[in-house]
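Here it is, the structure in full.
All protein chains but one are shown at their positions in the complex.
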Amino acid sequence: MKALVYLGSGNKALQDHAKPEISASTDAIVRITKTTICGTDLHILEGDVPTCTPGRILGHEGVGIIESVGTGVTAFQSGDHALISCISSCGKCVYCRKQMYSHCTTGGWILGHKIDGTQAEFVRIPHADTSLYPIPEDADEEALVMLSDILPTGFECGVLNGKVAPGGTVAIVGAGPIGLAALLTAQFYAPAEIIMIDLDDNRLKVAKRFGATSVINSTGGNASETVMAMTGGRGVDTAIEAVGIPMTFELCEKIVAPGGVIANVGVHGVKVDLHLENLWDRNITITTRLVDTLSTPMLLNVVKARRLDVKQLITHRFKLDGIIAAYETFGHAADTHALKVIIEA
Amino acid sequence: MKALVYLGSGNKALQDHAKPEISASTDAIVRITKTTICGTDLHILEGDVPTCTPGRILGHEGVGIIESVGTGVTAFQSGDHALISCISSCGKCVYCRKQMYSHCTTGGWILGHKIDGTQAEFVRIPHADTSLYPIPEDADEEALVMLSDILPTGFECGVLNGKVAPGGTVAIVGAGPIGLAALLTAQFYAPAEIIMIDLDDNRLKVAKRFGATSVINSTGGNASETVMAMTGGRGVDTAIEAVGIPMTFELCEKIVAPGGVIANVGVHGVKVDLHLENLWDRNITITTRLVDTLSTPMLLNVVKARRLDVKQLITHRFKLDGIIAAYETFGHAADTHALKVIIEA
Amino acid sequence: MKALVYLGSGNKALQDHAKPEISASTDAIVRITKTTICGTDLHILEGDVPTCTPGRILGHEGVGIIESVGTGVTAFQSGDHALISCISSCGKCVYCRKQMYSHCTTGGWILGHKIDGTQAEFVRIPHADTSLYPIPEDADEEALVMLSDILPTGFECGVLNGKVAPGGTVAIVGAGPIGLAALLTAQFYAPAEIIMIDLDDNRLKVAKRFGATSVINSTGGNASETVMAMTGGRGVDTAIEAVGIPMTFELCEKIVAPGGVIANVGVHGVKVDLHLENLWDRNITITTRLVDTLSTPMLLNVVKARRLDVKQLITHRFKLDGIIAAYETFGHAADTHALKVIIEA
Partner (left out) sequence: MKALVYLGSGNKALQDHAKPEISASTDAIVRITKTTICGTDLHILEGDVPTCTPGRILGHEGVGIIESVGTGVTAFQSGDHALISCISSCGKCVYCRKQMYSHCTTGGWILGHKIDGTQAEFVRIPHADTSLYPIPEDADEEALVMLSDILPTGFECGVLNGKVAPGGTVAIVGAGPIGLAALLTAQFYAPAEIIMIDLDDNRLKVAKRFGATSVINSTGGNASETVMAMTGGRGVDTAIEAVGIPMTFELCEKIVAPGGVIANVGVHGVKVDLHLENLWDRNITITTRLVDTLSTPMLLNVVKARRLDVKQLITHRFKLDGIIAAYETFGHAADTHALKVIIEA
């Protein structure tokens, strides 16, 4: 089969690769119909994720059709259409029993990272019963690819952790796909204000279309002053960090109101300064989280009920043969205005 | 001044009445600009509320302008525009310190009940600092009358207690003003389904317009079967009782899903049968509540942010001189299609 | 093997029975070392549980040693010592994914009810990985039998649902084993007062020893007046119903304070009167629950840390050969002062 293989820092190729096989009774083999590329895939290609070694098929998102299942799989059978979660979970370990699937002792984020992933014609999904979700018959499968990772990530790490609430004030720092996913799902809770902050005017324009009540281009360096002015000097109830660098995290520290939450979503490579000398008495909460995808069934319900149009996140479409071009497009989002690119396998 | 006075079961009159005066340092006198009639006022007039004695000026909703304040009032001054909460709260007692203002030991629902109310030119508001809310300059004051009682009641007793959540399924039994307020505010939480149940097709039509995803006319007596069919035999996550009679409460018992909530909003005059022989192992929750109006600041934010159009609840308008006609119109809602009637003082 | 078999209303016998075999890949066969009798077993024998049919081996509690496991079991192997949960859960279905294991679509309370149970030399445990718990090496296994059912039931249905909190006031109606389990676990949350109510002075004496701050013999019918007097007329924050008849539930309705919770634990055979005409405005919560046993790992921790002495619930010990006598002793608790009886297999 064809697969996009990581070949070490800076290198990747679409290669012929052996088709995966069932290796545990709880495995399923899924024929991928649609997959996509995540910012994390770019991090791997930059060599920033040492736990991902050369030779690995990338990708942790997608939908497909069950090709075969192990003897221990009871919820799926050959021919079923399934949504693949970016998180594999056994459903049994101490973390899974606490719904912290991200830390499953034999799962977590392993797809396209520690085991071969979804940017291929086929993928092996471990713990299939608790890592795949049945797709309703009349669903738009392409749209559901957004539910493999970015929607639950924006929702769980940003919105849930950030305690977004009716009438509240939210700032989202970073208007990339994850920040936009947070923006879309923040609206589940009817906040009064959602302020979107980014360096890229195009993304801010998209944010406005997606429901931001105001936008700030932070290029000039005055974003914190602008937010404070907008909120009567009080700051925001929820600051969602969706970039992953010290500057954006420290912006969140400046704009969070007393009693508010900084919900970190970004993947950080270096430490940040936490100004406890200012924050120790401000009654704030800071959260971190790798998505647990416990909200996937709820998100499926919301999409099915047409309360959320996730398809607007998709800007480009490619065939698996064109996945190198897809990476180019996704990797140069400032120029291409790409949000999420669909790859049809 | 003119005031609508309760004269004993079945009797009321618009009478001349002494203007109220400040009697405690925490009082404010408010000149009413707009008030309205509540279903509870009808209950009083039917003689069903013995704690309300003849001679009482009715009404517990409204907006107005501060006429004068006691020496202990610090948050308001003469000339300020204010929203009157149906609940008076001292902010000091054991219940107020727990945000259970409805049970304030020197307040609670007393306006138009145990002390004179708002269907008059002036009203005395005890505990003014914690029982009035400042009205923003550019607000539509008429719309805010909906925030004195029905919006917080539908929201707190129905939606908050009912734990309405993204992707969930909600049934609201009773499409009167309170049920419709629950319908409007349930949408703060993006449930997948909101099923509205009533006997009156006109109210169900309104419910559709207000955001119900489906409606059931329960005249035939098959409402529970219909709900179960709609939910794949599972029932609803949240059943909101907004009528106040045994039949509608027992309907909620039939349609609540395992793990679900029955949130009672209705004012009940008699006991109901609780079928614990069916429900003891169903992991359900039943809640009751007199509105605490702790959500009023949030609701003001949401209305200000134009995330909620409460004005659509207003169907008729009268002058205080015409309040007897207003009662007629409100009291015959099946014919007049009245929801809330505004009375301009 | 020997097994205690239900033979229809009023009849049971210790019989020879075929040893259970693995029928699904997720099954385990457990050799029982210790089991016990539950009040529910008595209900079955009285013919009150029609879903339990004659020929069934009773019992849903116990500890034992793994004899064999199916090919899909990964967390246990032959020779492991395991605690058996009264609730079987697949870990995969919609209810299990919400931690509502009691409603598992292929599990729930089935042991000794819909499938053969633990009052035997061997038992088949379905969904073994998520229905058994490993026993630490140095544990007192006899004590852990209390964690199969009554401890999690008292804790989850009574204490957790009842929102017992530091400084709060709790009443527990019914001082049988489940009520006492609620009493023991309520103390996890340092309530200021725990009032125990029962008809049996011996059980009340036990309750005092187990930590009740006061006890009321409700024989005279004045229990509600006594509770109200004890609480300054306010009532209790948490009323735990651990009997299962209308009179005791309605007592809870009378003694719950505004803002309080009635947590039902009792198994009810008939409806009760819910006095909504008194309670509609009291901001109370009523909960029902079949135990989910989601607290079992926590309870194991607490017992291991010697913060909870569950062994004091055990009053009598028998061999499996003497199980008929064990039933006699347990069934006549008023005379024998039995709480829990251990049966060694």
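General observations
As written, the chain order gives the labels A, B and C, with residue 1 at the start of each chain.
One rule holds in what follows: a contact is a pair of C-beta atoms (placed from the backbone, for glycine too) under 8 Å apart; a residue touches a chain by one contact, two chains touch by 3 or more.
Note that the structure is predicted; figures quoted are calculated from it, not measured.
From the set A:9, A:53 or A:283, the residue in touch with the chain omitted from the display is A:283, counting the whole complex.
Annotation: of A:122, A:249 or A:327, A:249 touches the absent chain (contact as defined above). Against the chain not shown here, chain C presents residues 165-168, 185, 187-190, 192-193, 213, 297-302, 304-305, 307-308.
The omitted chain makes contact with chain B at the following residues, 25-26, 71-72, 74-75, 90-92, 94, 96-97, 99, 129-130, 294, 297.
By the touch rule set out above, chain A reaches the unshown chain at residues 95, 98, 100, 102-103, 109, 244, 249, 258-259, 264, 266-277, 279-290, 292.
Just so it is clear, only the chains that are shown with their structure count from here on.
For the two copies, chain B and chain C, the CA superposition rotation is 180 degrees, given to the nearest 5. Chain A and chain B touch with mostly matching residues; of the residue numbers seen at this interface, over half occur in both copies.
Computed centre separation for the pair chain A/chain B is 41 angstrom, with centres defined by C-alpha atoms. Across the assembly, chain A contributes residues 297 that each touch 2 or more other chains.
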